[in-house]
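Just dropping this structure here.
Here's a slice of the assembly, chains where they normally sit.
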């Protein structure tokens, strides 16, 4: 039930870890559930699955998304205005049949409040029942994670931790020793959001993490196939893409309104998402090929 | 890092090293006075801030309520409210830590102006995040921050008020954490903020405790302070927490109603301690105004400075353990409190502080002015006792327009005739 009871990654029977290892280099996609409606989300998730996503994160919207940039904040607002609730979210998940395992990404208070008075277990149990494979909580650092980690362990869910550019030294060791599913490597300081290039911090982080033998996926700012290639080339096992996909959804949302009504053209959006996923997956593969060609992937052997 | 079940550090991983660094600095400089930090802090509070602030016997309130009423005059602190105690402490600490830049959120603008003043005083670049709605309705405070050389960044998200400003400041901090210190404005946020802000504000209660003993010869029977985030509350109460014989009353904004409208996502009050439920917001486990799903609702109070859906975790703990008694005063009674102090004592209080004064009227009754001209019966004297301290956390100059509008819309007993102002 506590750390002692947890298996290490190498011995895991985690769907999540398996998906990354099997489909290496992996594409992990994020969209917000309920943006602009749960019905649309179903179509979008299926499109991403078709397009090659190996893991799919679904955001359960929370009113105070402090880790998100403008793009995902707006998606969350659309989803909340559409009346997205945890129960609706779980029903959607239960209804989905994707090849890629699903993870829920949400803020800690949403997990605490589900069910009776503050307790993480009802949420975790319902998540497992609905078929989710893991949970990502951007405002839950390892130090506060014991109750949720315990509940996840008990229910066979992964609890994915984020490794920031500022995560170093003893804390890094401690968190890496508890990685569940994969290490979510935050590409740069700041919030989520599509960027035009891959930051130097990404390379630094991957170098710092190279000695840990756990799956590493990089997110925050990844928006193009070329980024994916560069990141995989730099040593990652997967890339995580969110804002670039949310942008596509927003473009296809009813014009001139943030009010959440069913998308005018969910079919178009789904097609565009599928195409984007394909582009990103191709990029990731290209990065993997490059590695084989001209990079050392292994930790430097001369280091003890 | 916790107070019973409350507190903690519920923040993005990227901020955790900064919180550890801050905790370390807090322990060394604040708790252990390393490099004379606390000496310098106290000296600057005195010379720049104007401490100590007086503890004043309120002659006419004492007469009205037939007991001794003392006012702690934080309205006289530089900037017009207790906010400077914390802002000056944190900006100075950031300087000791070698940080190069200050950011802060502000709602009504009081914490923003205090931080901008402190940053100017200590020569630190400063940016303030403020909701777009608040920017528009609190122009004078925006001007004051700009005059002090701070940049004011309007936040367009959501309803454009305090909650959104905090979110956006946390985003800035998550991006620039290595060289930036985030000056949180109340006893909220992740550890060590609630403890640290309390310790900077504790000067209020420390002074009060000394002053009341000098002036009244004993500790008070009760101490009354308004509570929004809770920085003036904890600052006033902290020194008295070990004194079991001193009752501590935290007065929250009852707004127009204590009911939450969950469909609209609105609480027409800010009565977190009185009506909230446990949850995590802005880095800490505490009492919150939230819907059953866990979405945070928009709070409301006639006093912008109390208008927050959370509260300091230590206050949640002290209420949970029974040490602090929460109470609510609605908009109308707060306005009466505003007018009463203005007319009877020549002190125009902040609308925040007016809630504490409104509570006084209800809990102490009026000695000579009840409807039937009767003095309140002894059994109605409530638990305030015979010697009461009320913290006047700030001055009300900033609230004049609001008070006029709200007064015109009501039939208030203590208000002057405001129609003449139209002439």
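First chain written, first letter: the chains are A and B, and each begins at residue 1.
As a working rule, a residue touches a chain if its C-beta (ideal position, glycine included) is under 8 Å from a C-beta of that chain, and two chains touch if they have at least 3 such contacts.
It should be emphasised that the depicted structure is a prediction, and the values quoted were computed from it without experimental measurement.
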Number of copies per protein chain type, counted over the whole file: A x2, B x2
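By our rule, only the chains that are shown with their structure count from here on.
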Distance from the mean Cα position of chain B to that of chain A, given in whole angstrom: 39
Touch list for chain A against partner chain B, complex: 62-70, 73, 77, 80, 85-86, 107-114, 117-118, 138-144, 161-168, 171, 175, 186, 189-191
Complex contacts: residues of chain B adjacent to chain A: 8-18, 20, 157-158, 163, 166-167, 170-171, 174-178, 265, 277-283, 288, 290, 292-296
